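Of the protein chains in this complex, all but one are displayed in their positions.
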């Protein structure tokens, strides 16, 4: 069994959801996503036993494109993140009803398919195809099932689509050039390329545009907040939980090893930019009035830190970035879900209009609290492991990077707690807030359980990721 | 100066003159007549080069068929008047500039390329009599030849269609 | 076996937390309180066991539980270290913790969320134990942040009141500023020595091959961490606000245990600080100034808990003064005695507040001596202790600090002495206003005045006894604590012979304290002075009453600009950046509409361009080459 099974399963799942009809769609989608999760666990077990679960086959003869899927620790970690979050995201939407839900859930599964493909692809063109493929479902999800005024939504979503697409096109140009040099799109061939200084700069820059927009690194983030706000929560979760990580993952997998000298040369600028994103995101988040927008900016701050970790080019930085990607993926999904739970009951996301929920729903409050604490990286949660490692790597590069990047733990605490106070605490709200139901509780508990368990025992993820990162670093330092 | 050369110069001058007049005359009928003369002079060139087949085809197709067609069209549209408004001066100036430019460019090319031309070949073999051409056409170029006929057929159908459709709509 | 016991010691409060959080609501309040208390008592008893064991064989107990975080140059395990220092801390944390749990059963009995209170309290004890028993800095950091979290939860325990929530938030965030310092300090140490384990750092530091500038920076960063947690200048403002929490919380977290974590950390890393004299000077100066500033603010506060809070800050300042002077044992000694009498004072004030149904303003108290005799006497003993009256516990510990200060720097000694005179004054002011003369509250309150129930008074009595005899652990002469801590602290002996100078200093300290008391007595008993209403306070006393406007200053300097910046970013920069992105679209649009004009349908023009193009191509292909 190799990783193609997983991809095929997700694709079948999408089709099956599409034909299952509106009533069954959500359940069928959940079933398939759970099976996919099980399958990826199985794949992980095989991988850990040393079986090669990658897949290589020729696809197009000219230009030479191969169906190459590579499964190393890094991609397995990201695939698991995707397949673990997908059922949670689907489950989280059970409280909502969608028009044409069969299309909706099919798109969700299709997106999972594309994202898994992106994480696995070991051939430049194949990777690019998956990369762009992932954009299509989220475009429709955000456009059709989003909330708020249609025109505004359209504006935001189209901006997002064109913006990210435009960025990716630079990457495509980069790949085209690489192909002309290497005669193949295969990852290993591209790794072997000896590019001149100037070539590295341009390749790096082309890739950087694509990733900086996707991640997003300031000042390329302007699409983010609006889309997060306008998209349905499921879409927001997919975007923030997994899709952003595509950019970060690609930095590690493609950008750094292919153009390492450029990465080394521009390291201070890149780290500086990323850390500026941390500060900027945190400060903007301070005064946000919309819950989802606040979370969007918090996400901007967090991924800024992750990107900074990536660009340190140290084992710790890259490892920490991967940890933090996973941790952030879970926690941000949880937080957006909390926002959604509130919205389901109060029909508003304006922070001013909320408050006094704690006395009505202690269970929800506790879970929300834990998520908030995880997002501010309290020790004992997996986010701390990630943030600690990333900050440590930054301090290895330059202690000031760590100091400035570390302000995220102060500012993060500030805006998150402020938000929590205004949303949850205070005099009992006049409106009735029902505590979470079973399916909502499952989502929360799963996320929290994950974060706490690996926060105390991060070794399994470490053991999975570390060898792959070391391999990539060997390529970078070749 | 051999008579051949004199003939050539005469023909060349005639060709260029008529071609120029074709473009220059205001009355389309005159243009057409000058064009016929131009075609005929070109036929003269062909004869001079001893390309009988092409010469005859030139006469029949161009001087005959095409020009008659054109004349018919002109008369059909009642264009035999000198009512054409001239283009703005800038355009005319541009046209002249382009004319000169193009001439210089093309002549330069050919002068440049003359250096790689070899000796004049004069094996004395018959290569352009109608008989030989016929063989070449129907052996080596059979398929393109047939396609030419299809092309003409299509053109014919197209023409009919183009002109007829209009009538129906009216 | 020891491993299991150590685990039990650590996890017992956590079990209590789990029980209370999940089942607390289903069982009765008594059971939930009992379980909460019992689990802490278990920890206390186990601490005693380990303590006894350590006393027997003198060998610290260290185990590694599991691998935790791994980075490139070192691996951190989750390890437990039970040595002299951590056991000492454990003893008084769990001991006082047990008493306060006991106290809370009665104190919080009317609160609907009592089970949560106990859950948080248990969680706090758990994190505090983690902080203390960890064998490396990172485990300490878990506890460090964990206690910060519990402090947040407990300060904001009455979450319906938004100002309380603000106070909780403030505490958490100011602590986090310190935590960042702690983190950075850890990073530097990790980068230097590739380890965070105490023993390994110690051997590496003492080997002495590290860059001293970096080492100093690390020490400074750690001290910033300590400043945050132990409420030192300039990060102390959260502690007075933290009094918003229930009184047992103030007693346990914000007086006896959590705030001493900074001192614990500095003591733990004493070998590091010993090598960085500059940082030690900074610590001493910060400590002295904090002691003075906080004491002066305490002089004029009217909220009974606020007075105690500033007193705590001031006492912590004295402890840091001692730390800065390298007298770690003295600081630890003062931590312990302070824990006894300050916990007692807080609990006593809690008892008063309980008796007055939530009244905290001393202007509305008075004459409670007769109604609440036990509370009065226990508090009186503690007040004498904190004022430094012979032979109570505070006398011995404070006196040692003053002696050490005198030995190093006379200026510091003067500052510390002034601070302790002020301490004597405001503490007696508190006692006089609360317990003497006639009652100034409403008639209804007067009617309901009563002594608190047994569960409240028993801990008070125990703590008062400890406040009397606590000084015995390090009496000049026996110096038991000194000897006990010798293995942990770098062997740096202060010569503690009792000479004339020492006796004179003791005398001066005692006289100072008595002066303070007499001053208070004159003002509040003889003259019967009652502090004025807020509006009537003018002049310098208004500045002091308003805490030197430090909070306002911070708001003006940090919070306001930050919010302004946020607003600026949100309303101006964000749309501007968005416009830049849209700018690309606009430019493309513009090019399109200009290009549209080129595509005007004029065939002549097309042909013209076409021919020119041909010329150009031909020129390029055939001529230019």
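Order of writing sets the chain letters: A, B and C. Residues in each chain are counted from 1.
Here is the rule we go by: a residue touches a chain if its C-beta (ideal position, glycine included) is under 8 Å from a C-beta of that chain, and two chains touch if they have at least 3 such contacts.
Convention: contacts and distances are computed from a predicted model.
When the listed names "NADH-quinone oxidoreductase subunit K", "Urea ABC transporter, permease protein UrtC", "Multisubunit sodium/proton antiporter, MrpB subunit" or "Hydrogenase" are checked against UniProt, the chain not shown comes out as "NADH-quinone oxidoreductase subunit K". Hidden chain, full complex: it touches shown chains B, C.
Of the listed positions C:411, C:558, C:607 or C:623, the one in contact with the omitted chain in the full complex is C:607. In the full complex, chain C contacts the hidden chain through residues 595-596, 599-604, 606-608, 611. Listed for chain B, the residues touching the missing chain in the whole complex are 2, 4-5, 8, 12, 15-16, 19-20, 22-23, 28, 31-32, 35, 38-39, 42, 45-46, 48-51, 53-54, 57-58, 61-62, 65-66, 69-70, 73-74, 76-77, 79, 84-87, 91-92, 94-96, 98-99, 102-103, 106-107, 110-111, 114, 117, 120-125, 127-128, 132-133, 136-137, 141, 144, 148, 151-152, 154-156, 158-159, 162-163, 165-166.
The working rule: only the chains that are shown with their structure count from here on.
Averaged Cα coordinates give chain B a centre that lies 101 Å from the centre of chain C.
A straight line joining the Cα centres of chain A and chain C is 37 Å long.
Separating the CA-averaged centres of chain A and chain B is a span of 69 Å. Within chain B, contacts with two or more other chains are made by no residue at all.
The set of chain C residues touching two or more other chains is empty.
Those residues of chain B whose C-beta lies close enough to touch chain C in the complex are 87, 91, 94-95, 98, 101-102, 105-106, 108-109, 112-113. Those residues of chain C lying in contact with chain B across their complex are 604, 608, 611-612, 614-615, 618-619, 622-623. Against chain C, in their complex, chain A makes its touches with residues 159, 162-163, 166, 218-219, 221-223, 225, 280, 283-288, 314-316, 319-320, 356, 358-359, 366, 373, 378-380, 385, 388-389, 391-393, 395-396, 399, 402-403, 406-407, 409-410, 413-414, 417-418, 421, 424-428, 456-459, 462, 466.
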